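A single protein chain has been removed from this complex, and every other one stays in its place.
Moving on, here comes chain A:
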Amino acid sequence: MTSSASKRLFKEYKGLSSDPPEGITAGPVTEDDMFLWEALIQGPEGTPFEGGVFPAELKFPKDYPLAPPKMKFLVDVWHPNVYPNGEVCISILHPPGDDPMHYEQASERWSPIQSVEKILISVMSMLAEPNDESPANVDAARMWREKRDEYERIVRGNVKKSLGL
C-alpha cells in the first residue's frame, strides 16, 4: 500500500539512476522515506561555481506532484536566488497559484508534469545565470550586479569551503 506520490517519486528515482543528467545525482536519503531526497549538483563550468559539488536536500509534499518540493542547499551558496538559509527560490519551485516573483510566467512555474530532474537542471542553470529581479539574497544580488569580482571571489571561496579546502 502506497500513495501515488511515492510511486511517482520512485519512478523518477529509477529514471534518474538509470540515466542521470550530467553533473547531477539525486535520490531518497533512505529507502523508508520517499519524501526526503538529497542531491549533489556540480558547479557549472565557466562560472565561479565550477569545480564545486553542492549538496542539497529536497522535501516533497504528500500531494506531490500537485505541489512542488522545497529545495535547500546544505552548504553556503552565495547567490541572488538562494536564501541565506540555503533555500532555493526559483520559478519552477513555485506552484502556479503563488507568485512571490511577479514577473514570473506561469509557464515557468511548477506543474505536475515537471520533475526532479527538471528542477535540478534549472538549479544548475540558475547557478550560471542568476535572476536578480526579485532576489532571495538581496546582498548577493547587489554584489552580483555591482561588484562582480567580489561576488565571484566569495563564490569561489564557498566552493573551496564546501570541498573542505
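Brief remarks follow.
In this text, a residue touches a chain if its C-beta (ideal position, glycine included) is under 8 Å from a C-beta of that chain, and two chains touch if they have at least 3 such contacts; residues count from 1.
One rule holds in what follows: contacts and distances are computed from a predicted model.
Hidden chain, UniProt protein name from the list "N-alpha-acetyltransferase 50", "Ciliogenesis and planar polarity effector 2", "Postreplication repair E3 ubiquitin-protein ligase RAD18" or "ubiquitinyl hydrolase 1": "Postreplication repair E3 ubiquitin-protein ligase RAD18".
Among A:34, A:71 or A:143, the one in contact with the hidden chain is A:34. One chain is missing from the display, and on chain A it is touched by residues 1-15, 17-20, 22-23, 25, 27-35, 38, 40, 42, 45, 48, 50-53, 55, 57, 62-63, 65-67, 74-76, 84-86, 95-97, 106-107, 111-113, 149, 152-154, 156-158, 160-165.
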